[in-house]
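One protein chain is absent from this view; the other protein chains keep their places.
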Amino acid sequence: MIRVENLHKHFGGFHAVDGASLEIRAGTITGLIGPNGAGKTTLFNVIAGRLSPTSGRVTMAGEDITGLPPHALFGKGLLRTFQIAHEFGSMSVRENLMMVPPGQAGETLWNAWFARSRIAREEEALLRKADEVLDFLTISHLKDEKAGNLSGGQKKLLELGRTMMVDARIVFLDEVGAGVNRTLLNTIGDAIVRLNRERGYTFCVIEHDMDFIKRLCDPVIVMAEGRVLAEGSADQIMADERVIEAYLGTGLKNKDAAAGATA
Amino acid sequence: MSDPYGSRGNNDRSITKSNEPLGGVSGDIAGTGPAADGGAAASAAGTAFLAGEGMTGGYGRGADILHGCTVAVDRGRIAVIVGPNGAGKSTAMKAVFGMLTLRAGRVVIDGEDITHLSPQDRVAKGMAFVPQTSNIFPSMSVEENLEMGAFLRRDDIRGTMAQVYDLFPILKEKRRQNAGELSGGQRQQVAVGRALMTQPKVLMLDEPTAGVSPIVMDELFDRIIEVARTGVTILMVEQNARQALEIADIGYVLVQGANAHTGTGAELLADPVVRRTFLGG
Amino acid sequence: MELLNALVALANYVVIPAVAYGSQLALGALGVTLVYGILRFSNFAHGDTMAFGTTIAIFFTWAFQGLGVTLGPLPTALLALPLGIAGCALFVLGTDKVIYRFYRRQRAAPVILVIVSMGVMFVMNGVVRFMIGVDDQNFADGARFVIDARSFRDATGLDEPLVLRLPTLITLVTAAIAVALLFWFLNRTRTGKSMRAFSDNEDLALLSGINPERVVMVTWIIVAALATTAGVLYGLEKSFKPFVYFQLLLPIFASAIVGGLGNPVGAVVGGFVIAFSEVGITYAWKKVLEYLAPTEALEPSGLVQLLSTDYKFAVSFAILILVLLFRPTGLFKGQSV
Amino acid sequence: QDADPVRIGIILGFTGPLESITPAMAAGAELAIAEVNEAGGLLEGRMVEPVRADSTCIDSAAATAAAERLVTTDGVAAIMGADCSGVTGAILQNVARPNGVLMISPSATSPGLTDAEDDNLFFRTAPSDARQGVVMAEVLQERGITEVALTYTNNDYGQGLADAFTAAFEETGGTVTISASHEDGKADYSAEVGALASAGGEMLVVAGYTDQGGKGIIQNALDVGAFDAFFLPDGMVGQVIVDELGSGLETSVGTLPGTDSAGAETFQGLATEAGFDGTGAYAGESYDAAALMMLGMAAAGSTDSAAVSATIMDLANAPGEEILPGQLGRALELIAAGEDIDYVGATAVELIEGGESAGNFREVEFTDGSIETVNFR
């Protein structure tokens, strides 16, 4: 679905993405992991049109989409969430969702003035849809709250919720799990799987929670220092020496000591 | 970004307000919360080094978020708060740090009631806090961020800074870069590093590991244990609850602004209800 | 010789005036940029703050002159400057206490503060006119020139004069010192860094033990010092008139913005960009070309002026826009709240 | 008698770009009013009361509202003002004409106002630009100057005068090397001076105001040694500029309205006594405007503007006994006695068709820090 070819993104002298080539195959839930600063978010930003690459090419289903603006990519069914939540702070939670669907009749001024009833019908449907999503995310009691007042985790949920408002072809999730309660994250994981199976969405998921990755993703791509370090199934990856050294580590050194302290 | 004159930082106004004096706080702490088995918490609060007791309050003039919530931790121990999103964990932390006007309850450190102190004064008392969001100075360099952590210190800070760089090697590499240009996990490391620079007596961390890679997370938890061993009292909120509870001396589960479960980290981890409902099975 | 004449003409009519005006703008813009950088709003009262500080300095200058105290070749006003700064600082601190602080506590959006500063501007406007009236005030004394036209001609034998005024020189030196000091202060000192921290993330600054009231106070004092210095130096070189000081606001803002808001170096460079584009673009090259033309026949018949001076503001703004097109947050990557 | 006072509106830009000129103008008008009151008032002892209002000079809507207040609330019988042409036009069309109120402007010189529909309610005591331009050209020609640079304040006064002067000067065979406008109240005039210097000329003609951009230009030109001789038309001639620039003007000349009558000097004396600068731009014109309208009321025997305005031309022009500043009492007596007067005033008022001043001019030099009349034209 998405193919990245020898992509570079430089900030001044720093090579945040340094010749990454990878493919996200249609119909998969691809995991993208790697140490902090590996260039994952930067890669997302380049694919989603937020940053323009220094060099390299991105194609979507064979079509060159390098350098297209984000809104155009959204139109092609490419959705993304932000690692650092980007909510519309002064709008209500529900409005945050209702604004998402593209091509709403009411987004044209003419209709806003002269086709009020058509808009009303459309809004009705949007409202129902939004409420469903909020129910799913367990934040429906907050639907009229200003998004800026949400808790850290709730904002991340809202990020996710926005991608659920429309039919997408591919969704990029940048650490939706960080700050989200694990029990809820499991539910979210189930939903991702369902969307993937039932509606054929492709997902690309950045996450540091290996349980989550293991449960959902195949294949998993590991990035380090702006390049692809390894690719394979979750189990393969987790057994890979290089990945363990660069990313996973070997667990708490002081674990026993910690237990001691508790006693 | 798009709002040239939008506000910066978070929007809760109460932060800069000095706390108004509270009239007639009842000492009856255990009775204030609807906690299921919050009793342990309440009793622990009596002697703890740091305690927020029966805290009730919310943002500005809005509805109460906290309902008689109690958290307490002994000197040199680690307390972990877990709970669903929006339970009021961060709010509780802010309340302990004086960034929220309490309508009832009090905050005690080392036997001294500090309910009326401003956040600044609490910093002077040796408390340090890493907020969950906007926890760095984006247009200052990494090194300056760390320096700001040590703002109130008069002694030589180079040693501490070296320790922080040891803990987070990537920060040393990026020390001249503006913190706002860092990756999500790197920012988080800066935020924790800033708090460590304070050399606090009490270290409060709101989800320090969110977005941090496993290897760094392990380092971080290790470091927290080490820090606690030096006598620093630690209060943290975590969603990586299982790892966090493993190192916790005491754990609190908050639900809807009230204590739902309290126990040692191991107890909570062993409790199937807690595991299923809050720790993701 | 001819070449020298051409160069001297250019220096005298373009370079030196632009440098003088540029450094005046720079000093003003430093104040604007500092308020923007630390307190995060565009302070419309800055022109009137300059006028206020200058007014006080003028009163003291007159007092000193009356007492016969002077600085020799230097203008007496320099002696009165610290007192003007003190008075101005007191006033702006008072303003902050009574007015701005309330909105800061309220966490009001910066645009509210902008409008509030307009309110302050109106009030200061009245206060200044009440104190010193609306007229031109000339308070310069001491030597006016470092090099004057006649002695330059006599000394060099050139046709063209070259003039360097003492206030110009003082302004230039002061602006250079001020920007260096400010840069050093903000980037190297604890207080300076704490001010930047406050501007970056107010809540976190609080959590780091930074006292916001102190930050604000220091900011205002520096702003008062910059504003008064800028006002006095401008007044020495040209003259003091409240309305003109208000009018100075626009080029000062333009300088601060084109340089990149919040950046002291940007403010200075911005000041020179604005000054040079105002003075330079509309220059009529006739004289210079006459000197350069090898034969009479080649001398220009017209003025050789790109655009008439009618359009000098338009041109300087056009250049400003052009700069912003290529650098949307100013030459030195300014802040943008 | 304690009859109702006759009110006269004085609407000038007390705030805004011309705020430093207007106080002396208002004082001039009020001087005339005080003089009339001293002489026993108008229309069987009614005192005259000035009511000030702010035209802001630039804000037509605010000026209109202020004038509306003068007319409909304060009930002024006539308006002395306004100063800037824009607001003057707005007040004339939106307040004075609809309410049929007489208006005499001391300073609005826009040629456009000449043709404006005014129902014969509008007069000006400021001299015509056209006439002054010719006078200026004559003076220069007699002094043997054939090449000048010209800068003018970018408003109708400046531009009108510049056009008139250029035409007249070129007719006499002179060359204007450059004609550059300048904006008042700006921070820096180096660009203008640079261009003017580059164009060159024996003299720099500065058609501006004493304490506005005009002064800035002269100061700048002197400082950088671009010009050392200046020609100053009426707006530029004032004690202020002589005081401030001192010896810099030694070789300069100027023109300003006036006849060989002692009007101007007398007025300056009176002004000094009253505590303001009588040489300020348009101070004399303001005195004359106020004086004329009061004399008109006396002559018409009422405050009705239609009646008053019918008398203005007669009063201002010959024949009749010449009236100088300080002689308003005498004028009132003459009028009461039914005799003809010719109001000369501070600026040698002579109204021509269209209700504006024909203008006689004095040629002045600036020696030893004072303004000396050397010739009359």
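The chains carry the letters A, B, C and D, assigned in the order they are written, with residues numbered from 1 in each.
Throughout what follows, a residue touches a chain if its C-beta (ideal position, glycine included) is under 8 Å from a C-beta of that chain, and two chains touch if they have at least 3 such contacts.
Here is the rule we use: contacts and distances are computed from a predicted model.
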Name of the absent chain as recorded in UniProt (options "NADH-quinone oxidoreductase subunit H", "Hydrogenase expression/formation protein HypD", "Multicomponent Na+:H+ antiporter subunit A" or "Amino acid/amide ABC transporter membrane protein 2, HAAT family"): "Amino acid/amide ABC transporter membrane protein 2, HAAT family"
Selected residue (touches chain absent from view) among D:C84, D:I218 or D:A331: D:C84
Option touching the unshown chain, where A:I29, A:M98 or A:I192 are the choices: A:M98
Absent-chain contact - pick from A:A26, A:A61 or A:A112: A:A112
Given C:F91, C:Y234, C:F276 or C:F317, the one touching the chain that is not displayed: C:F317
Contacts of chain D with the absent chain, listed as residue ranges: 14-15, 17, 19, 23, 52-54, 56, 58-62, 64-66, 68-69, 71-73, 84-87, 89-90, 93-94, 97-100, 110-117, 119, 130, 154-156, 158-160, 163, 181
Contact set of chain C toward the excluded chain (per top definition): 36, 42, 44, 99, 102-103, 106, 108-109, 111-112, 114-116, 118-127, 129-130, 133-134, 246, 250, 253-254, 257-258, 261, 308, 310-311, 313-314, 317-318, 320-321, 324-325, 328-330, 334, 336-337
Interface with the undisplayed chain - residues on chain A: 48, 50, 69-71, 74-75, 79-80, 82, 86-91, 95-96, 98-100, 102, 104-109, 111-113, 116, 119, 122-123, 141-142, 144-145, 162
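Just so we're on the same page, only the chains that are shown with their structure count from here on.
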Any chain in contact with chain B as well as chain C: none
Of all other chains, the one whose Cα centre sits farthest from chain A: D
Euclidean distance of C-alpha centroids - chain C vs chain D, Å: 35
Centre-to-centre distance between chain C and chain A (centres being mean Cα positions), rounded to whole Å: 49
Chain centre separation (chain A, chain D; CA means) in Å: 74
Multi-partner residues of chain D (at least 2 other chains): none
Multi-partner residues of chain B (at least 2 other chains): 6, 11
Touch relationships between chains, expressed as pairs: A-B, B-C, C-D
Partner chain D, residues of chain C touching it in the complex: 9, 12-14, 16-18, 20-21, 24-25, 129, 134-136, 138, 144, 148-150, 161, 163, 165, 234, 238-239, 241, 243-244, 247-248, 251, 275, 278-280, 282-288, 303, 305, 308-310, 312-313
Contact footprint of chain B on chain A as seen in their complex: 11, 33-38, 40-42, 83-85, 89, 138-139, 142, 148-155, 157, 175, 178-186, 208-211, 246-255, 257-259, 261-262
In the complex, chain B residues that touch chain C: 1, 4-11, 13, 15-17, 97, 99, 119-120, 123-124, 128-129, 131, 134-140, 144, 147-149, 151-152, 194, 198
